[in-house]
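Other chains dropped; remaining ones untouched in position.
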Amino acid sequence: MHEKRRLELIIERMALNRASHILEEAGVTGYTVLSAFAGFGGGSRWRRDGDLSHSQDMVVLIAICAQDKIDRALKDLHQLLDEQIGVLSVSAVEVLRPDRF
Amino acid sequence: MALDLAISTLLSPVVLFFVLGLAAALARSEMAIPEAFAKGIAIYLMMAIGLKGGVEMSKSGLGPDVLAVMAAGVALSFVLPIIAYVVLKATTRLNSTDAAAAAAHYGSISIVTFVAATQAVDLAGFESSGYLVAVAALMETPAIITALIIAGRGASKSASGAARPKGELFREVALNASVVVLVGALIIGWIAGPEKAAPLNPFFVAPLQGVLCLFLLDMGLAAGRGLRNGWRLMQPATVGFGIYMPLISAGAAALVCLALPISVGNAALLITLAASASYIAVPAAMRLALPKARPAIYLTLSLGVTFPFNLTFGIPLYIALAQWVAG
(Lines give C-alpha, C1' and ligand atoms only; values in the text may rest on other atoms or scores of the structure.)
Protein backbone atom coordinates (compact mmCIF):
# COMPACT_ATOMS: atom_id res chain seq x y z
CA MET A 1 0.00 0.00 0.00
CA HIS A 2 1.00 3.58 -0.59
CA GLU A 3 1.29 6.53 1.72
CA LYS A 4 -1.15 9.44 1.17
CA ARG A 5 -2.78 12.09 3.35
CA ARG A 6 -6.24 12.20 4.85
CA LEU A 7 -7.56 15.72 5.20
CA GLU A 8 -10.47 16.12 7.58
CA LEU A 9 -12.20 19.47 7.60
CA ILE A 10 -14.90 19.98 10.22
CA ILE A 11 -16.68 23.10 9.03
CA GLU A 12 -19.97 24.91 9.37
CA ARG A 13 -22.50 23.86 6.74
CA MET A 14 -22.79 27.25 5.10
CA ALA A 15 -19.06 27.36 4.40
CA LEU A 16 -19.00 24.00 2.65
CA ASN A 17 -19.30 25.51 -0.81
CA ARG A 18 -16.31 27.75 -0.20
CA ALA A 19 -14.28 24.82 1.11
CA SER A 20 -15.30 22.74 -1.90
CA HIS A 21 -14.09 25.43 -4.27
CA ILE A 22 -10.77 25.68 -2.54
CA LEU A 23 -10.15 21.95 -2.61
CA GLU A 24 -11.32 21.51 -6.18
CA GLU A 25 -9.09 24.34 -7.34
CA ALA A 26 -6.14 22.81 -5.51
CA GLY A 27 -6.61 19.69 -7.61
CA VAL A 28 -8.14 17.38 -5.01
CA THR A 29 -9.76 14.59 -7.07
CA GLY A 30 -12.46 13.62 -4.62
CA TYR A 31 -13.95 14.22 -1.21
CA THR A 32 -16.88 12.98 0.81
CA VAL A 33 -18.97 15.01 3.25
CA LEU A 34 -20.83 13.83 6.32
CA SER A 35 -23.34 15.77 8.33
CA ALA A 36 -22.67 16.07 12.07
CA PHE A 37 -25.69 15.99 14.34
CA ALA A 38 -24.22 17.42 17.54
CA GLY A 39 -21.10 19.01 18.88
CA PHE A 40 -19.38 21.16 21.44
CA GLY A 41 -17.27 24.24 20.96
CA GLY A 42 -16.74 27.64 22.49
CA GLY A 43 -18.17 26.34 25.75
CA SER A 44 -21.56 25.34 24.47
CA ARG A 45 -23.20 22.29 22.93
CA TRP A 46 -25.26 22.27 19.76
CA ARG A 47 -27.68 19.85 18.16
CA ARG A 48 -28.74 19.78 14.52
CA ASP A 49 -32.34 18.86 15.25
CA GLY A 50 -34.16 21.96 16.28
CA ASP A 51 -32.05 24.36 14.24
CA LEU A 52 -34.86 25.94 12.28
CA SER A 53 -32.61 27.70 9.80
CA HIS A 54 -30.61 24.55 9.06
CA SER A 55 -27.48 26.64 8.89
CA GLN A 56 -25.85 26.41 12.32
CA ASP A 57 -24.61 22.84 12.13
CA MET A 58 -21.23 21.42 11.16
CA VAL A 59 -20.26 19.02 8.40
CA VAL A 60 -17.19 16.81 8.15
CA LEU A 61 -15.36 16.73 4.84
CA ILE A 62 -12.93 13.87 4.21
CA ALA A 63 -10.46 13.98 1.34
CA ILE A 64 -7.82 11.37 0.69
CA CYS A 65 -5.15 13.09 -1.36
CA ALA A 66 -1.49 13.72 -2.04
CA GLN A 67 0.41 16.13 0.19
CA ASP A 68 1.09 18.59 -2.63
CA LYS A 69 -2.62 19.24 -3.05
CA ILE A 70 -2.96 20.03 0.62
CA ASP A 71 0.01 22.36 0.36
CA ARG A 72 -1.67 24.12 -2.53
CA ALA A 73 -4.98 24.49 -0.62
CA LEU A 74 -3.48 25.41 2.74
CA LYS A 75 -3.31 29.17 2.39
CA ASP A 76 -6.92 29.47 1.27
CA LEU A 77 -8.11 27.01 3.88
CA HIS A 78 -6.31 29.04 6.50
CA GLN A 79 -8.14 32.15 5.41
CA LEU A 80 -11.44 30.30 5.25
CA LEU A 81 -10.96 29.15 8.83
CA ASP A 82 -10.18 32.71 9.88
CA GLU A 83 -13.60 33.75 8.67
CA GLN A 84 -15.81 30.74 9.24
CA ILE A 85 -16.08 28.19 12.02
CA GLY A 86 -14.07 25.05 11.49
CA VAL A 87 -11.20 22.72 12.37
CA LEU A 88 -8.71 21.24 9.93
CA SER A 89 -6.61 18.17 10.59
CA VAL A 90 -4.39 16.07 8.37
CA SER A 91 -3.11 12.56 8.98
CA ALA A 92 -1.16 9.82 7.23
CA VAL A 93 -3.02 6.98 5.54
CA GLU A 94 -2.22 4.11 3.22
CA VAL A 95 -4.17 3.56 0.05
CA LEU A 96 -4.42 0.92 -2.66
CA ARG A 97 -4.21 2.94 -5.86
CA PRO A 98 -1.92 5.94 -5.32
CA ASP A 99 -2.41 7.44 -8.78
CA ARG A 100 -6.08 8.18 -8.02
CA PHE A 101 -5.35 10.92 -5.48
CA MET B 1 -61.91 43.83 20.97
CA ALA B 2 -58.14 43.95 20.46
CA LEU B 3 -57.86 42.56 23.98
CA ASP B 4 -60.34 39.80 23.26
CA LEU B 5 -58.35 38.92 20.21
CA ALA B 6 -55.13 38.97 22.21
CA ILE B 7 -56.48 36.59 24.85
CA SER B 8 -58.00 34.35 22.24
CA THR B 9 -54.63 34.27 20.44
CA LEU B 10 -52.74 33.57 23.64
CA LEU B 11 -54.79 30.46 24.28
CA SER B 12 -54.94 29.19 20.72
CA PRO B 13 -53.41 25.73 20.23
CA VAL B 14 -50.82 27.11 17.83
CA VAL B 15 -49.44 29.50 20.45
CA LEU B 16 -49.70 26.88 23.17
CA PHE B 17 -47.62 24.44 21.16
CA PHE B 18 -44.96 27.11 20.82
CA VAL B 19 -45.07 27.53 24.60
CA LEU B 20 -44.82 23.75 25.02
CA GLY B 21 -41.70 23.61 22.89
CA LEU B 22 -40.22 26.59 24.69
CA ALA B 23 -40.90 25.05 28.09
CA ALA B 24 -39.50 21.67 27.08
CA ALA B 25 -36.30 23.26 25.79
CA LEU B 26 -35.89 25.47 28.85
CA ALA B 27 -36.41 22.41 31.07
CA ARG B 28 -33.63 20.81 29.01
CA SER B 29 -35.75 17.98 27.66
CA GLU B 30 -33.86 16.04 24.99
CA MET B 31 -36.94 15.93 22.78
CA ALA B 32 -36.42 17.13 19.23
CA ILE B 33 -38.18 17.08 15.92
CA PRO B 34 -35.76 15.53 13.42
CA GLU B 35 -34.24 18.03 11.02
CA ALA B 36 -35.35 16.14 7.92
CA PHE B 37 -38.94 16.04 9.12
CA ALA B 38 -38.94 19.71 10.13
CA LYS B 39 -37.45 20.71 6.78
CA GLY B 40 -40.13 18.70 4.99
CA ILE B 41 -42.83 20.45 7.00
CA ALA B 42 -41.32 23.85 6.25
CA ILE B 43 -41.46 23.08 2.53
CA TYR B 44 -45.06 21.93 2.93
CA LEU B 45 -45.95 25.21 4.64
CA MET B 46 -44.37 27.26 1.87
CA MET B 47 -46.27 25.26 -0.75
CA ALA B 48 -49.56 25.60 1.11
CA ILE B 49 -49.19 29.34 1.66
CA GLY B 50 -47.98 29.99 -1.85
CA LEU B 51 -50.78 27.99 -3.43
CA LYS B 52 -53.40 29.73 -1.34
CA GLY B 53 -52.09 33.15 -2.32
CA GLY B 54 -51.81 32.18 -5.96
CA VAL B 55 -55.32 30.79 -6.17
CA GLU B 56 -56.68 33.97 -4.62
CA MET B 57 -54.64 36.07 -7.02
CA SER B 58 -56.07 34.13 -9.95
CA LYS B 59 -59.48 35.44 -8.92
CA SER B 60 -58.56 39.10 -8.50
CA GLY B 61 -55.60 39.68 -10.81
CA LEU B 62 -52.79 42.20 -10.69
CA GLY B 63 -53.94 45.83 -10.80
CA PRO B 64 -51.82 48.95 -10.29
CA ASP B 65 -52.93 49.03 -6.63
CA VAL B 66 -51.42 45.62 -6.13
CA LEU B 67 -48.18 46.70 -7.76
CA ALA B 68 -48.05 49.72 -5.50
CA VAL B 69 -48.32 47.56 -2.39
CA MET B 70 -45.65 45.23 -3.74
CA ALA B 71 -43.32 48.14 -4.36
CA ALA B 72 -44.04 49.42 -0.87
CA GLY B 73 -43.15 46.02 0.59
CA VAL B 74 -39.87 45.87 -1.28
CA ALA B 75 -39.03 49.42 -0.23
CA LEU B 76 -39.76 48.62 3.41
CA SER B 77 -37.54 45.55 3.26
CA PHE B 78 -34.73 47.69 1.86
CA VAL B 79 -35.17 50.57 4.29
CA LEU B 80 -36.08 48.93 7.61
CA PRO B 81 -32.61 47.40 8.13
CA ILE B 82 -31.14 50.89 8.01
CA ILE B 83 -33.44 52.05 10.79
CA ALA B 84 -32.79 48.86 12.75
CA TYR B 85 -29.04 49.29 12.38
CA VAL B 86 -29.07 52.90 13.52
CA VAL B 87 -31.23 52.03 16.51
CA LEU B 88 -29.04 49.07 17.46
CA LYS B 89 -25.84 51.10 17.23
CA ALA B 90 -27.41 53.89 19.28
CA THR B 91 -28.92 51.74 22.04
CA THR B 92 -26.71 48.65 22.34
CA ARG B 93 -23.03 47.84 22.39
CA LEU B 94 -23.25 45.40 19.49
CA ASN B 95 -20.43 45.73 16.96
CA SER B 96 -21.20 46.77 13.39
CA THR B 97 -21.32 43.25 11.99
CA ASP B 98 -23.67 41.93 14.68
CA ALA B 99 -25.85 45.01 14.31
CA ALA B 100 -26.01 44.71 10.53
CA ALA B 101 -26.83 41.01 10.72
CA ALA B 102 -29.61 41.58 13.26
CA ALA B 103 -30.91 44.46 11.16
CA ALA B 104 -31.24 42.18 8.13
CA HIS B 105 -33.61 39.93 10.06
CA TYR B 106 -35.96 42.82 10.80
CA GLY B 107 -36.15 43.97 7.21
CA SER B 108 -37.05 40.45 6.10
CA ILE B 109 -40.17 38.58 7.18
CA SER B 110 -41.55 35.61 9.11
CA ILE B 111 -44.01 33.53 7.15
CA VAL B 112 -45.52 31.91 10.24
CA THR B 113 -46.25 35.32 11.72
CA PHE B 114 -47.84 36.20 8.40
CA VAL B 115 -50.10 33.13 8.46
CA ALA B 116 -51.10 33.80 12.05
CA ALA B 117 -51.94 37.39 11.09
CA THR B 118 -53.99 36.21 8.12
CA GLN B 119 -56.09 34.10 10.44
CA ALA B 120 -56.41 36.86 13.04
CA VAL B 121 -57.48 39.32 10.34
CA ASP B 122 -60.07 36.82 9.24
CA LEU B 123 -61.32 36.28 12.79
CA ALA B 124 -61.51 40.02 13.32
CA GLY B 125 -63.91 40.19 10.39
CA PHE B 126 -61.67 41.79 7.78
CA GLU B 127 -60.72 40.48 4.37
CA SER B 128 -57.24 40.10 3.00
CA SER B 129 -55.96 39.37 -0.49
CA GLY B 130 -53.83 36.59 -1.86
CA TYR B 131 -51.28 38.91 -3.37
CA LEU B 132 -49.95 39.66 0.09
CA VAL B 133 -48.20 36.28 -0.17
CA ALA B 134 -46.34 37.69 -3.15
CA VAL B 135 -45.49 40.76 -1.08
CA ALA B 136 -44.17 38.45 1.64
CA ALA B 137 -41.97 36.63 -0.86
CA LEU B 138 -40.71 39.92 -2.29
CA MET B 139 -39.77 41.17 1.17
CA GLU B 140 -37.63 38.13 2.05
CA THR B 141 -34.33 39.13 0.44
CA PRO B 142 -33.92 42.89 -0.13
CA ALA B 143 -33.10 43.34 3.56
CA ILE B 144 -30.11 41.05 3.15
CA ILE B 145 -28.66 43.29 0.45
CA THR B 146 -29.05 46.38 2.61
CA ALA B 147 -27.38 44.62 5.52
CA LEU B 148 -24.44 43.55 3.38
CA ILE B 149 -23.96 47.12 2.19
CA ILE B 150 -24.10 48.40 5.76
CA ALA B 151 -21.65 45.75 6.96
CA GLY B 152 -19.38 46.52 4.02
CA ARG B 153 -19.27 50.17 5.11
CA GLY B 154 -18.71 49.39 8.76
CA ALA B 155 -16.07 46.73 8.39
CA SER B 156 -14.65 48.17 5.17
CA LYS B 157 -11.14 46.75 5.13
CA SER B 158 -11.81 43.07 6.08
CA ALA B 159 -10.30 41.06 3.24
CA SER B 160 -13.13 38.55 3.53
CA GLY B 161 -14.45 37.08 0.34
CA ALA B 162 -11.12 36.27 -1.24
CA ALA B 163 -12.21 32.73 -1.97
CA ARG B 164 -15.92 33.47 -2.21
CA PRO B 165 -17.34 34.16 -5.68
CA LYS B 166 -19.92 36.96 -5.39
CA GLY B 167 -22.22 35.50 -8.03
CA GLU B 168 -22.53 32.25 -6.19
CA LEU B 169 -23.28 34.06 -2.94
CA PHE B 170 -26.05 35.99 -4.63
CA ARG B 171 -27.51 32.85 -6.18
CA GLU B 172 -27.48 30.99 -2.89
CA VAL B 173 -29.25 33.86 -1.17
CA ALA B 174 -31.77 34.64 -3.90
CA LEU B 175 -32.65 31.02 -4.71
CA ASN B 176 -33.02 29.76 -1.15
CA ALA B 177 -35.70 27.14 -0.62
CA SER B 178 -38.20 29.47 1.06
CA VAL B 179 -38.30 31.91 -1.80
CA VAL B 180 -38.22 29.29 -4.55
CA VAL B 181 -41.06 27.24 -3.11
CA LEU B 182 -43.17 30.20 -2.01
CA VAL B 183 -42.92 31.99 -5.34
CA GLY B 184 -43.19 28.78 -7.32
CA ALA B 185 -46.31 27.62 -5.50
CA LEU B 186 -47.79 31.09 -5.84
CA ILE B 187 -47.37 31.03 -9.59
CA ILE B 188 -48.70 27.49 -9.77
CA GLY B 189 -51.77 28.43 -7.74
CA TRP B 190 -52.24 31.43 -10.00
CA ILE B 191 -52.04 29.35 -13.17
CA ALA B 192 -54.17 26.53 -11.79
CA GLY B 193 -56.92 28.68 -10.34
CA PRO B 194 -59.49 27.58 -7.77
CA GLU B 195 -60.95 24.75 -9.82
CA LYS B 196 -57.78 22.90 -10.69
CA ALA B 197 -56.33 23.53 -7.25
CA ALA B 198 -59.42 22.15 -5.49
CA PRO B 199 -58.18 18.53 -5.42
CA LEU B 200 -55.16 19.78 -3.49
CA ASN B 201 -57.25 21.26 -0.68
CA PRO B 202 -57.45 18.11 1.46
CA PHE B 203 -53.67 18.20 1.66
CA PHE B 204 -52.80 21.88 1.52
CA VAL B 205 -55.78 23.66 3.07
CA ALA B 206 -57.66 21.53 5.60
CA PRO B 207 -54.67 20.24 7.61
CA LEU B 208 -52.73 23.53 7.56
CA GLN B 209 -53.70 24.60 11.06
CA GLY B 210 -52.66 21.25 12.50
CA VAL B 211 -49.34 21.24 10.67
CA LEU B 212 -48.70 24.71 12.05
CA CYS B 213 -49.02 23.27 15.56
CA LEU B 214 -46.29 20.77 14.79
CA PHE B 215 -44.12 23.48 13.30
CA LEU B 216 -44.65 25.81 16.21
CA LEU B 217 -43.70 23.06 18.62
CA ASP B 218 -40.41 22.90 16.75
CA MET B 219 -40.08 26.68 16.75
CA GLY B 220 -40.65 26.70 20.49
CA LEU B 221 -37.92 24.12 20.95
CA ALA B 222 -35.56 26.16 18.78
CA ALA B 223 -36.43 29.37 20.58
CA GLY B 224 -35.94 27.74 23.98
CA ARG B 225 -32.56 26.26 23.03
CA GLY B 226 -31.57 29.58 21.52
CA LEU B 227 -32.50 31.45 24.67
CA ARG B 228 -30.58 28.99 26.82
CA ASN B 229 -27.43 29.48 24.76
CA GLY B 230 -27.91 33.10 23.89
CA TRP B 231 -29.19 34.88 26.98
CA ARG B 232 -25.65 35.45 28.30
CA LEU B 233 -24.91 37.57 25.25
CA MET B 234 -28.11 39.58 25.50
CA GLN B 235 -28.00 42.98 27.19
CA PRO B 236 -31.38 44.31 28.34
CA ALA B 237 -31.11 46.93 25.60
CA THR B 238 -30.79 44.20 22.99
CA VAL B 239 -33.81 42.35 24.33
CA GLY B 240 -35.72 45.62 24.34
CA PHE B 241 -34.85 46.10 20.68
CA GLY B 242 -36.57 42.79 19.93
CA ILE B 243 -39.79 44.29 21.24
CA TYR B 244 -39.75 47.91 20.15
CA MET B 245 -38.18 47.35 16.74
CA PRO B 246 -41.30 45.53 15.47
CA LEU B 247 -43.29 48.50 16.73
CA ILE B 248 -41.04 50.91 14.83
CA SER B 249 -41.35 48.78 11.70
CA ALA B 250 -45.10 48.61 12.16
CA GLY B 251 -45.22 52.36 12.50
CA ALA B 252 -43.19 52.84 9.34
CA ALA B 253 -45.43 50.44 7.44
CA ALA B 254 -48.52 52.16 8.81
CA LEU B 255 -47.24 55.48 7.47
CA VAL B 256 -46.72 53.86 4.10
CA CYS B 257 -50.26 52.48 4.23
CA LEU B 258 -51.61 56.00 4.63
CA ALA B 259 -50.33 56.69 1.14
CA LEU B 260 -51.57 53.42 -0.35
CA PRO B 261 -54.98 52.40 -1.71
CA ILE B 262 -55.17 49.44 0.66
CA SER B 263 -57.94 47.71 2.65
CA VAL B 264 -57.79 47.27 6.43
CA GLY B 265 -57.08 43.56 6.20
CA ASN B 266 -54.29 44.00 3.68
CA ALA B 267 -52.81 46.87 5.64
CA ALA B 268 -52.75 44.70 8.75
CA LEU B 269 -50.82 42.07 6.83
CA LEU B 270 -48.35 44.53 5.32
CA ILE B 271 -47.75 46.02 8.77
CA THR B 272 -47.27 42.53 10.21
CA LEU B 273 -44.79 41.63 7.50
CA ALA B 274 -42.81 44.77 8.24
CA ALA B 275 -42.91 44.06 11.97
CA SER B 276 -41.94 40.40 11.66
CA ALA B 277 -38.37 39.14 11.63
CA SER B 278 -36.85 36.25 9.72
CA TYR B 279 -35.43 33.14 11.45
CA ILE B 280 -34.92 30.77 8.52
CA ALA B 281 -33.72 32.44 5.33
CA VAL B 282 -31.79 35.36 6.81
CA PRO B 283 -29.80 33.43 9.46
CA ALA B 284 -28.62 31.06 6.73
CA ALA B 285 -27.69 33.99 4.49
CA MET B 286 -25.76 35.61 7.34
CA ARG B 287 -23.62 32.48 7.84
CA LEU B 288 -22.81 32.74 4.15
CA ALA B 289 -22.24 36.42 3.88
CA LEU B 290 -21.44 37.77 7.34
CA PRO B 291 -19.90 34.80 9.15
CA LYS B 292 -18.39 37.02 11.82
CA ALA B 293 -21.85 38.00 13.06
CA ARG B 294 -22.95 35.92 16.05
CA PRO B 295 -26.05 33.76 15.49
CA ALA B 296 -26.61 33.56 19.24
CA ILE B 297 -27.55 37.24 19.09
CA TYR B 298 -29.66 37.53 15.97
CA LEU B 299 -31.45 34.20 16.41
CA THR B 300 -32.28 34.86 20.04
CA LEU B 301 -33.63 38.24 19.06
CA SER B 302 -35.76 37.22 16.14
CA LEU B 303 -36.93 33.79 17.28
CA GLY B 304 -36.77 34.13 21.04
CA VAL B 305 -38.05 37.67 21.48
CA THR B 306 -39.73 39.18 18.43
CA PHE B 307 -41.54 36.11 17.13
CA PRO B 308 -43.43 35.34 20.37
CA PHE B 309 -44.08 39.05 20.90
CA ASN B 310 -45.64 39.37 17.45
CA LEU B 311 -47.57 36.15 17.74
CA THR B 312 -49.27 37.20 20.95
CA PHE B 313 -49.35 40.96 21.42
CA GLY B 314 -48.10 42.26 18.11
CA ILE B 315 -50.72 41.00 15.70
CA PRO B 316 -53.78 42.38 17.53
CA LEU B 317 -51.95 45.69 17.73
CA TYR B 318 -51.14 45.70 14.05
CA ILE B 319 -54.75 45.04 13.19
CA ALA B 320 -55.80 47.95 15.37
CA LEU B 321 -53.18 50.10 13.70
CA ALA B 322 -54.44 49.04 10.28
CA GLN B 323 -57.96 50.07 11.15
CA TRP B 324 -56.59 53.46 12.00
CA VAL B 325 -54.57 54.07 8.85
CA ALA B 326 -56.51 52.22 6.17
CA GLY B 327 -60.01 51.50 4.93
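Which chain is which? They are A and B, in the order written, and residues in each are numbered from 1.
Convention: a contact is a pair of C-beta atoms (placed from the backbone, for glycine too) under 8 Å apart; a residue touches a chain by one contact, two chains touch by 3 or more.
The model shown is predicted, which means the values in this text are computed figures rather than measured ones.
Counted over the whole structure file, the protein chains come in the copy numbers A x3, B x3.
Methods note: only the chains that are shown with their structure count from here on.
Here the CA centre of chain A is 33 Å from the CA centre of chain B. For chain B in complex with chain A, the residues that touch the partner chain are 25, 32-35, 38-39, 42, 159-160, 162-165, 168, 172, 218-219, 221-222, 225, 229, 279-281, 283-284, 287-288, 291-292, 295, 299, 303. Touching chain B in their complex are the following residues of chain A: 12-15, 17-18, 21-22, 44, 46-56, 76, 79-80, 83-85.
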